[in-house]
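Here the complex is missing one protein chain, while the rest keep their positions.
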Amino acid sequence: MPLTRDQITRRAAQELRDGFYVNLGIGMPTLVANHVPAGMQVWLQSENGLLGMGRFPYDDEVDADLINAGKQTVTAVPGASFFDGATSFAMIRGGHIDMAILGAMEISEEGDIANWMVPGKMVKGVGGAMDLVAGVKRVVVTMEHTTKKGEPKIIKSCTLPLTGKACIDMIITELCVMHMRENQGRRRFEVTELAPGVTRQDVERATAAEIWWSPDLKAIEA
Amino acid sequence: MPLTRDQITRRAAQELRDGFYVNLGIGMPTLVANHVPAGMQVWLQSENGLLGMGRFPYDDEVDADLINAGKQTVTAVPGASFFDGATSFAMIRGGHIDMAILGAMEISEEGDIANWMVPGKMVKGVGGAMDLVAGVKRVVVTMEHTTKKGEPKIIKSCTLPLTGKACIDMIITELCVMHMRENQGRRRFEVTELAPGVTRQDVERATAAEIWWSPDLKAIEA
Amino acid sequence: MINKVYPSPQAALDGLIRDGITLMVGGFGLCGIPEKLILALRDSGAKNLTAISNNAGVDDWGLGLLLQTRQIRKMVSTYVGENDEFARQFLSGELEIEFVPQGTFAERIRAGGAGIPAFFTRTAVGTPLAEGKEHHDFEGHTYVMERWLKADVSLVKAWKADTVGNLVYRKTARNFNPMMAMAGRVTVAEVEEIVPAGYIDPDSVHTPGIFVDRIVRTVSVKRIEQRTTTPRA
Partner (left out) sequence: MINKVYPSPQAALDGLIRDGITLMVGGFGLCGIPEKLILALRDSGAKNLTAISNNAGVDDWGLGLLLQTRQIRKMVSTYVGENDEFARQFLSGELEIEFVPQGTFAERIRAGGAGIPAFFTRTAVGTPLAEGKEHHDFEGHTYVMERWLKADVSLVKAWKADTVGNLVYRKTARNFNPMMAMAGRVTVAEVEEIVPAGYIDPDSVHTPGIFVDRIVRTVSVKRIEQRTTTPRA
């Protein structure tokens, strides 16, 4: 059975390590914060200038001066810090953020990502996405394996304008987990885990890119 | 009679304006701080990370964490701020400092300056001098007109390695005041004021560069 | 002595605003925007403005107000999603927009304030936003050259100022305000409190007074775009 969104983000949370500094994208990635294992300290960075983002505030704690990159009111945990945008992106561009978890519209078989514009539709801008995929040590994508119309999102090469080239390290979908591998100069995603009941054929049908299969294929535990 | 060092720096202080942000070099320029006109607020920047440098501390105020760029213990005035070196030189390089007053070993007739190394002698480094002459809005040099051996320091072109090219706006020596002027694409220093009793010939004898003479030559009041 | 404190937003902008100038306006969404200075800018009637600001406000607040009055000709922004009037003017071609990745946006503004005309970044390499720009390889990676951004006038929002222009920001209302204060030929700061010089700890100053020319105290509205809360158990 394919994973739920909650299970996808639960699986993504297994990638976290104690003391990690992490940036979570808007939408599904935000949910990863709900699954940080107990006893583990993970520092959430919000690129508008906060390291140590906490839960949403209680009604009487709401502060217009304290928001996240999605413009939602949030809180700050003990040990948090505020800083300006130049410092925030020095953290991101300078490789200090251990992991970013983002959504995607398309991913190419070499790890390019497109997630900021659809030609012909109103372009709203790119925000911090290009900086995150270019700068963060490890970029993980959580997404549905196919579009709402059932078309593959993992494809030979992106048809949408890119957000970044060869920058995605891992993909987690409702069907499987894939890791970017390099072998003899070629880079492809290798499927390492399958959702319970999902078959190799299910993944191949939903994917329009060359992918590799791990000899040690496991079931996703999430 | 040629000016004393005190008079040179007193004349330099007349270039200050209310609200100016100023960086004073080590040595004679430091003395300019003693001549800020009463009622005028001048902010002294010390490039090691202090805006609003005050007098030397009383004995019981001495603080090893509060020094100026000459490594002397100083104080901070009300309204001062501390910052890091990148911010300090953003002020300097970004053109936010209104005036720098510096010493020089040689100045060329086009306003090049050399004040950091003598070939064959131990080179101690350049500190912030190259940044100051390249970035500050107006660079004023206070110096003796000639070397201790009586050789001109204002010369056709510098013989010593440069600190900066075409960056000096004004020179104040014991003999005269000179301003850089541009006329039909040529840049030369124009003598605008003479020290009391000093003649045009005195200045010309002590100078080995083409200079211009103001039609409105005045006596230095200092 | 120079007086940096002005009695009203109108007075604080007096003599600074002309048709066709470039402004930087602080804020992330509606958080940390110089709200009353934006109103005064609208009331100035100046046209053909270029606005460098992370976002474009909403229809009836922030820079959205200047879109309503068609005073803005061009925006340099990272994301502009929350504004119907923006979309209409953009799609009709009335409004020009330059999209910049947010980190590049922050760094270009800092560069403008710090006297750095260009720098290199990996951000946007291989994407449409790097097309037509100079590229350079360093240590086996390709980088794109990005240019500084500067403004005729920067409008910033801070929490507290002293009378000589030192600023302290509050929480995430800091965002792009400190860099913009550095990159304006003239910088005007809207603040919630003004204290005498010496009343801000010099170690806690966020923006030294050298970067701030004018200060005005206002009472902030602080609209919230996404009020999200946790229910009390």
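Annotations
Every chain is named by a letter (A, B and C) in the order it is written, and numbering of its residues begins at 1.
The rule is short, and it goes like this: a residue touches a chain if its C-beta (ideal position, glycine included) is under 8 Å from a C-beta of that chain, and two chains touch if they have at least 3 such contacts.
Being a predicted model, the structure only gives us computed values, none of them experimental.
Hidden chain, full complex: it touches shown chains A, B, C. Considering the whole complex, the residue from A:8, A:32, A:51 or A:143 that touches the absent chain is A:51. The chain omitted from view is touched by exactly one of B:9, B:146, B:163 or B:207, namely B:163. From the options B:28, B:42, B:66 or B:104, the residue with contact to the unseen chain in the full assembly is B:66.
Taking the whole complex into account, chain A touches the unshown chain at residues 18-19, 21, 39-41, 43, 45, 51-52, 76, 78-83, 86-87, 89-97, 135. Counting over the whole complex, chain B has residues 46-50, 55-59, 62-74, 76, 82-86, 88-89, 92-93, 112, 122-131, 134-135, 161-165 touching the chain that is not drawn.
Mapped onto chain C, the interface with the missing chain covers residues 107, 111, 114-122, 136, 138-139, 141, 143, 147, 168-171, 174, 202-204.
We take it that only the chains that are shown with their structure count from here on.
When every chain is reduced to the mean of its C-alpha atoms, the one closest to the centre of the whole protein set is C.
Centre-to-centre separation between chain B and chain C, using Cα means, comes to 35 Å. A separation of 55 Å divides the Cα centre of chain A from that of chain B. Touching two or more other chains at once are residues 110 of chain C. With touch defined as above, chain A holds no residue shared between interfaces to two or more other chains.
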